[in-house]
Each structure stands twice: as C-alpha cells, then as structure tokens.
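Omission of a single protein chain aside, the complex is shown with its protein chains in their original locations.
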Amino acid sequence: MITLSSDFGWPYPAAMKGVILGRTDARLVDITHQFPRQDVRASAFWLREVLPFFPPAVHLVVVDPGVGTDRAAVVVRAGEHALVGPDNGVLLPVARRLGGSNGGSPGGLDVFRVGERPSTGREPDPGSDWPPVPASATFHGRDVFAPAAAEVHRRGVGSLDSAPGFERVETFVDIEFPEATVGGDTATGAVLVVDGFGNAITNVPGRVVADRFGTTIRVDGERAPVRETYARVDPGQRLVTVGSHGNVELAVNRGRGDAAFDVEAGSSVELSW
Amino acid sequence: MITLSSDFGWPYPAAMKGVILGRTDARLVDITHQFPRQDVRASAFWLREVLPFFPPAVHLVVVDPGVGTDRAAVVVRAGEHALVGPDNGVLLPVARRLGGSNGGSPGGLDVFRVGERPSTGREPDPGSDWPPVPASATFHGRDVFAPAAAEVHRRGVGSLDSAPGFERVETFVDIEFPEATVGGDTATGAVLVVDGFGNAITNVPGRVVADRFGTTIRVDGERAPVRETYARVDPGQRLVTVGSHGNVELAVNRGRGDAAFDVEAGSSVELSW
Partner (left out) sequence: MITLSSDFGWPYPAAMKGVILGRTDARLVDITHQFPRQDVRASAFWLREVLPFFPPAVHLVVVDPGVGTDRAAVVVRAGEHALVGPDNGVLLPVARRLGGSNGGSPGGLDVFRVGERPSTGREPDPGSDWPPVPASATFHGRDVFAPAAAEVHRRGVGSLDSAPGFERVETFVDIEFPEATVGGDTATGAVLVVDGFGNAITNVPGRVVADRFGTTIRVDGERAPVRETYARVDPGQRLVTVGSHGNVELAVNRGRGDAAFDVEAGSSVELSW
C-alpha cells in the first residue's frame, strides 16, 4: 500500500500515480492533495493525525517549498512504515508517532537519503523535444519522490539498509511542535493549526479540561463553556472542547472558532479556571 | 467493496480509510467528501442519485450534525447493499431505492442499531497521552462508523441478524422528499437541491414535460423554453429540462439556473402550460 499526500490540488497528483503504477501494482490511497500550499508545519500536523490509523504502508508526502534547491529527498523508516518526501521536517512528527505505535522507540527512527535521482522511466518521445531539459527542476513529486516510493514499496521497508541509492544519514531537518505548559490554574499553549471547519486546534492536552465539561473556563481572559461536543451549545456559540486528536480545540457550533476566538495558527493561548 | 461519502472535505476521510484498511482489504471507492456541510437532506438526495449505480456494496455515509449527541449509529440493509451511518434519515431515501431495485420491497428495509461503540483498534502510544480522553466525542466517522462498515463488510450483509453488536430496530429517523402535485395544466412542486452547476433540481417528474420539448411553459408565471439538453438554447439562456435524475430541472446553458429562476433548495415551484 502506498498513500499519497501533497499540496498539489490537481492535476499533478495523477502524474505521480502514473509513475508509481508503471513500477508497482501497489494499492494507492489518497490522503489529501489539499494541504495548505507549501505549509510544511500544518501538513506535518495533519499527517500525524491521520497516518497512524493506517496499517503498515509506504507514505509518499510532497509538500516542498524548497523544490529545486539542494534539499535532499529522504525516506524515514518508522516501525513497519516508511515515509518518503523532502528533507524539510514534514515527515518527522508523524514518524515519531508511527515508530512509537509500532514498537520502535520514538527516538530510534532511521532516515535514509535518496542518493541518486531516479528517472521517471518515461523516455522522451522520438521526434519530440519533451522533455527538453532535465525535467525535475520543478516537479520532484513525479520525478524523484514517486519513483523512490515505488522503489521502497518494491524492496520492502526492511531492506533499505542494503539498497543501492539509499544512504543512511544521521542529520536531517526536523520539526517539533511546541509543548503547552500546564500548572496551577493555567495552561499556556499555542494554536497549532486551524482546520477546514475553522476549529482552532491547540497543543494543550485534552486532559486539562476533561474534568471540566459542563463548566466554563477563561480563554485569554474571556469565559467560554467547556463541552464534550459542538452540539452541546447553540449554533453560533463558542465552546472549548477536545477534538478527535485529543487536544483542546477552540470552536463554534456550526461556525468558525478561529474567528470567534480571534486566533490563527501560531497564536498563543492561555486557558485558566 | 466499501464506498465512502461525507461532508468532511479533507483530511478526515483519510483516517476513516486507514481504520477500514487496518481491518479489511475491501476495495474502497470515494463517492464524495464534498457534501454540503451538515446538510442531511441534500446528502440524502445525492446518495439516492449515485449509489444505485453501484453493484452490491457497503456504503459508509457520514453527514452527522448530531455527532456527540445520543443519536444512534445504524446499518440499513437494502437488498444486497448495506448502508452505515448516523440515525438521522440520510440513509433512507437511497435505501428505499436500493431495496426496490434489488428485489426487496421498498417498505421492507431492515435497520440495525450498532450496539456497542467499536474501538478504533489503535492503542494509545506508550508514553503518550494520545488519546487522553475517549476519542470519539467529535469524530464518530473514524471511531464508530468506519469500524462498523468494516465489520459489516467482513461479516457480509446477510449475517447481520445474528451478529453481536447489531440489534434490529423498528424505529429510526426517516427522511422523505415531498411529492409534486400534477393536475390539469399545472404541476406544483419544490426545488429539492441545487447542484454544483447551479441547476435547480425539482421534485416534478420529467414525464410532465416530456411531450413539451421544443415548446415553452410557464415557471412561476414566466415563460421558459423546454429543451432536451442545455445546448439547445444559447449560452446564458434559461431552459426547463429533464436532468439525468429524471426530474424537471431549471437550468441555464453554461450558467446558473438557481440565480436565473430565483430559487434555492426548498423553494416552491409552479409549472403551467
């Protein structure tokens, strides 16, 4: 199984699928191609939310503002999963979770650099000037990452150590999400991301409010009800809840929490009670 | 085969796919994840339009404004198909059509309540507080409906009567679309839904205008041409036609019928000739 994630929208993901299907008959599963454009951190957050629900797979991820620079292509092995994408940190938060949930130690991930740029396997048309120049300056998703994902799938995640073209490395770009500070009657954290519904997802662990459902707390000084679900307040009303990700979420029933709480990704948030 | 429909947009449908693929190797087919947010009636309409073209399958449907309330999760058995989703009526219009088209009687649907909440099959990471609280207050698609769909697929639709965790029930929430009134020189009905092209789809049966192609009729008192296809009027011009769903549609060739006829979902419409 190979999953595909990107910020490409359309039609570029289809070219990646074609490249993969020319090399392997793996099952393909689209995660999304709607990641916020070139937003490495938000993509890293969402990957960490959804990929852990998959059985062992190769996960192709292309959110790559550095395409065409000398940033490397990497494969991160995490438990029985492999993640393939640019060396910009987008793979690491989910890799730590996948590694942990599959018996590996969170700090024991293996990272491989994709040594040679795999070709697309598509020869230029006879009599055509396509591609007239090395094709992959702007579309590594098709020309580097998709072939690499197919190769990892073909070889199996366990055989990367001896696979030509994959070189184990000790240094790589990482992303870590900030931790919230919880103490006394206050939790201080940040909004990690705003989802498509407008829910502002923080880094404050849900357990902080788990015994306060039905009460109100203060969010940046203003009172808001803590409820188990959106529907426990009237439509249009603010609430503090715990999202499916297990974190505190600032929301509005059938509305946008980011607007109502005046926050965006990166905003600091103080909860007190 | 398991089809997936929701109003989730991205990235949440991927988590449902992961949960299912961890439990079964069923073929997955996305219907859409772009249903109008929390619009149970429009979703019910579109499901009725597209699912009957599928061979027997398990259809997972999550349009669920009542998530987190005590509304039940249900499985509706309709002929050789099974529909899995919230007990809010969204499954019933298509179930009646599927039941009828597969030899069952339209009134003879079987509805089962999903008795125990299936777990996600994903254990919390050791050393992690994820998930810190019962996870499914806000994401039953992943934590209830997807596992239930996988279980129905695994057991087979015929064995639900004896399956633990599925309890046959006689009462459930239903949705029925209003019927148009046709008589004399008038048909009185309503707009059921507006599609993404702006076509206003009514409940007036297409046979009402089937012998009037090439003529004009009155729509709420104003004349409009009746044509077999959009292209039979000039771009930008209004027309009355019969859509692929078999109902009268108020449309504009290469434009939006809802704006041109000043209607929206729920608007009453009177056709006369």
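The letters A and B name the chains in turn, as written, and every chain counts its residues from 1.
The definition used in the following text is that contacts are C-beta pairs under 8 Å (C-beta built on N, C-alpha and C of every residue); 3 or more make two chains touch, one makes a residue touch a chain.
Computed from a predicted model, the values in this text were never measured in an experiment.
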Touch with the omitted chain, as defined above, among B:17, B:41 or B:97: B:97
Residue in contact with the excluded chain [from A:45, A:112 or A:139]: A:139
Absent-chain interface as seen on subunit B, which is shown: 1, 3, 29-32, 34-35, 46, 49-55, 97, 100-101, 106, 196-197, 205-207, 210, 228-232, 241-246, 249, 254
Hidden partner chain, residues of subunit A it touches: 9-12, 14-15, 17-19, 21-22, 28, 30, 37-38, 65-69, 120, 122-123, 125-133, 135-139, 142-143
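As a working rule, only the chains that are shown with their structure count from here on.
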Mean-CA-position distance for subunit B and subunit A (Å): 30
